[in-house]
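This view holds just a subset of the chains, kept in their places.
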C-alpha cells in the first residue's frame, strides 16, 4: 500500500504499534492537552499513555531498555500528532514544527537521551516529511508523572484558519 | 465579597496565602523576570520566593509533602501573575496562556508531579477564568536553584498595546 497522505501514514504508524489513538486524549485538571494560539499549536507534555494505561514506565537504563524508552518516545509523539490532527482537521495542515522537548526519566548512568528522542524525531520525519524537521532539546530527569519513562512537548505551526 | 475582576481575585489569593506580591520581584544577573515580545509575555522560571525568602525548599516526597509542594507551585504562579500584571497594567489584559512548564524537585519515588502542577493550574483558572486554560508540561528534576521545591515558567498572551 502506498501511503499518500500524512494522515494515512499516521494511521499506519498506529497500526504498526498496535495502539489506537482515536479515543479521547484526557487530561486531569484545569489545563488542556492542546492550545491553539494563532497559527501555533502548543501541545502539553505527553507521556506514553494509551487509553488509561501508561505503556512504558520506569527509568531508562535501570528499569527499561533503550528500545523500550524509544517506544515510549514514539507513543508520546503519536499522541501529539493525534492532538494536532484534531485541532487542525488533518496533519496535512502542519507547516512546521519549531520545537520539541523530550524529558527522559534516566538512571544515574544513562546518557542516551538523544537516542531516545530520535524515535520521536524519526516519527515526525516519517509522517510529516520535510516539514517535520524541528529543533529539539532532550534531557534526563529524575522522575515523570505516573512514573512514565518519557514525556514530550511540542510547538507546531499550522496553516492559517480559513 | 464578590470578586468581580481578575486583579481583585489575585489580591484575594495573595491575602489567603498571607503573602504580599507587591514588592519588587528581583532577579540576579543579566536576565529579566519577564520579557514582552509583541503580544507574548515570557516569564522566567519562578521559584516560591516571597521577598528574600524561598518559602518551600526540599525534594517532594522526601523533605516536603505533596501539600507543601502544591503551595510552592501556587506561590510560583502568583509571582508570575504579579509580573504579567505589571507588564500588562492589569490581569484583565491577559487573553491566553499558551504554555506553562512545571519543574518539581522530586525524590526518587515521587511521581505526583501532575498533582503539584494542578495547584498552579487551579490558580490560573481561579484568577483568570477560561482564558487561563493552558498547555502544561510537568516533570521531576534532581535539583532547583536555592534548593526550591518547584520552578515554573510561562508564556502569556496579552492584548495588543494601544
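Lettered A and B in written order, each chain numbered from 1.
By our rule, contacts are C-beta pairs under 8 Å (C-beta built on N, C-alpha and C of every residue); 3 or more make two chains touch, one makes a residue touch a chain.
All values derive from a computational prediction rather than experimental measurement.
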With 2 copies placed, total copies in this complex: 3
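By definition in this document, only the chains that are shown with their structure count from here on.
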Turn needed to bring subunit A onto subunit B - CA fit, degrees, nearest 5: 120
Distance from the mean Cα position of subunit B to that of subunit A, given in whole angstrom: 26
Residues on subunit A engaged by subunit B in the complex (per definition of touch): 27-35, 37, 40, 42-45, 101, 103, 105, 141-147, 151, 153
Complex contact set, residues of subunit B against subunit A: 96-101, 106-114, 117-118, 121-122, 124-125, 132-142, 157
